[in-house]
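Encoded as C-alpha cells, the structure appears first; notes follow it.
A single protein chain has been omitted; all remaining protein chains appear in their positions.
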Amino acid sequence: MNESAMIALFTDFGAAGPYVGQMKAAIYRELPQATLIDLMADAPVHNPRAAAYLLAALPREFPAGTVFLCVVDPGVGDPGRRPAAVAIDGRWFVGPDNGLFNVLAMRGTDVQWWDITWRPPRLSDSFHGRDLFAPVAARIARGEAPPGTACALQDRLLPGWPRDLAEIVYIDHFGNAITGIRASELSDERCLQLQDRRVVRGRTFSAVPEGQAFWYENANGLAEIAVNRGRADEVLGAEIGAKVHIV
Amino acid sequence: MNESAMIALFTDFGAAGPYVGQMKAAIYRELPQATLIDLMADAPVHNPRAAAYLLAALPREFPAGTVFLCVVDPGVGDPGRRPAAVAIDGRWFVGPDNGLFNVLAMRGTDVQWWDITWRPPRLSDSFHGRDLFAPVAARIARGEAPPGTACALQDRLLPGWPRDLAEIVYIDHFGNAITGIRASELSDERCLQLQDRRVVRGRTFSAVPEGQAFWYENANGLAEIAVNRGRADEVLGAEIGAKVHIV
Partner (left out) sequence: MNESAMIALFTDFGAAGPYVGQMKAAIYRELPQATLIDLMADAPVHNPRAAAYLLAALPREFPAGTVFLCVVDPGVGDPGRRPAAVAIDGRWFVGPDNGLFNVLAMRGTDVQWWDITWRPPRLSDSFHGRDLFAPVAARIARGEAPPGTACALQDRLLPGWPRDLAEIVYIDHFGNAITGIRASELSDERCLQLQDRRVVRGRTFSAVPEGQAFWYENANGLAEIAVNRGRADEVLGAEIGAKVHIV
C-alpha cells in the first residue's frame, strides 16, 4: 500500500457541480491518505472517442503507479457497457469500456485488461463514477488487484480506430484548438487546414506575429492550432469534432 | 481530534476567483491536516432557499463527522443575519442562518443549533466565509465545541417552507435540470411539467431515445429533468427558479 497513492481524475462532469466532489468523498472513504489531482473535469462531453485521444497525451508526466479515474460515460446504465480496469505500462486506468482507453491500449507496450465484476452494495443508475469506479480506483491505488476478471486485450480493443485523430478534440481556456494528432507524426513542412483556413507550423507563441494563426507541438505532444495573443476558436471557428486536414 | 478531518465546501463563490482558495488557506491555518473537498462552488447565487433543497440531497455520501462549510450569504454584513453551526445526524453545517440549513434541519432526526458568538480579530464586512465561517469549521473539525450558544431549534427554523421545492434548483454541466423534489415523493406515473412541456419518468439515460426529455431519480435522490445526449436547459428552456408542476 502506497502512503501517498496518487489518483488523477479525468471526467466530463464539469468543474462546477457536486459530482467531482462526491467522487472524491467516495475515494477518501476507501483511502483517506489518497493524493487526488483534478486532471480534467471538462473532457469532451459524451464523447469518449475524442476524449480517448486527448487522454492518451496526458499520463506521461505522472509517476508510475498513478491511477487515472476516467469517466466519460454516456452509456451509463446500459448493461452492455462494462466497467474496466486497465494497466498500461505501469499506470492504471479505471472507467467504462466505451473506447475511452482504446488509444492508450493501442499504443501501450504492456497492457492488461480487467472487466470489473465487483458491484457496490448501492449502485445508482446514473453515477457509476462515484458508486463503482471511485472505490475501485481507491482499491487499486492502495495496492489491491482489480476486483474482476482478466481478459484478452484483443477482445476489448475496439477495432478500426486511426492511430491519430485528425479532429479538434479540445478547446482550452485560451481558445487554442488541440487536435488528436501527435505532432511527432507530422513533418515540419505540413500545414493543418481547418475548413478553408490553412496554418503553418510555428515553434513558439513568441516567434509568431500577434494575431497570426499557426500550429505547434504543444507541451503534451499534440498538434495544436493557436493564435498568438488571440483565440484560435474565434479566429478560425474551431470547435470540438471539427475535421482537420493534413496538407 | 481527527487526523484527517474532512471539510466539504459548498458555496456560490464560483469555481474561479480567489475566494475558495482564500477560505482554504484560513482553514489550513487552524487545521493543517484537514482534508478539503470542493463539493460545490456554484450553488444558486444569492439564493439560499434553492441552495437549501440542493444541499439537503448531498451529505449522505459523506462520513459521520464531516463538516460542511456552506456560504450562500447575500445578507453578509447585515447585523440581523446570525452565523450558525448546526449538528444534524452526526454531521456539521457551518454558515449563515438565512435558511440554507432549513431543509436539512426540518428533515433531520437529531438536530442541535448553535448561534456562533465568537468573532475573529479581523472581520471583513463582505467575506465572512473566510474570516468567520472557515475558522469555526476548522475548530469543529478538530473536535472543539462550536464557539457560541446552543439555542432551541424551533427558534431558528424558518416556518412555512414546503417539504420539497417544486422548482428547478440547479442546472448541471450537462444541462440537466435538478428539481428540489425528492424522487421518493413521486410515484412512477407522475409527470413533471415545465411551462407547457410535460415529461414522463425514465429509468436511465440509455433507456430513452436520443434527444428525448424525461425525468428520473438522480444519483442524489432528487427528481431531475434530462434529455438523453442532449441539454434539457436548452430543449426545455429550464433555468434556476422555474416552477415545476407535478401532474
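Each chain carries a letter (A and B) given by its place in the written order, and its residues are counted from 1.
Definition applied: a residue touches a chain if its C-beta (ideal position, glycine included) is under 8 Å from a C-beta of that chain, and two chains touch if they have at least 3 such contacts.
No experiment lies behind these values; they were computed from the predicted model shown.
One chain is missing from the display, and on subunit A it is touched by residues 4, 6, 8, 15, 35, 37-42, 58, 61-63, 170, 172-174, 203-207, 216-220, 229. Those residues of subunit B that touch the chain absent from the view are 12-22, 24-26, 28-29, 32-33, 42, 45-46, 74-78, 81, 124-127, 130-131.
Criterion: only the chains that are shown with their structure count from here on.
Between the Cα centres of subunit A and subunit B there is a gap of 30 Å.
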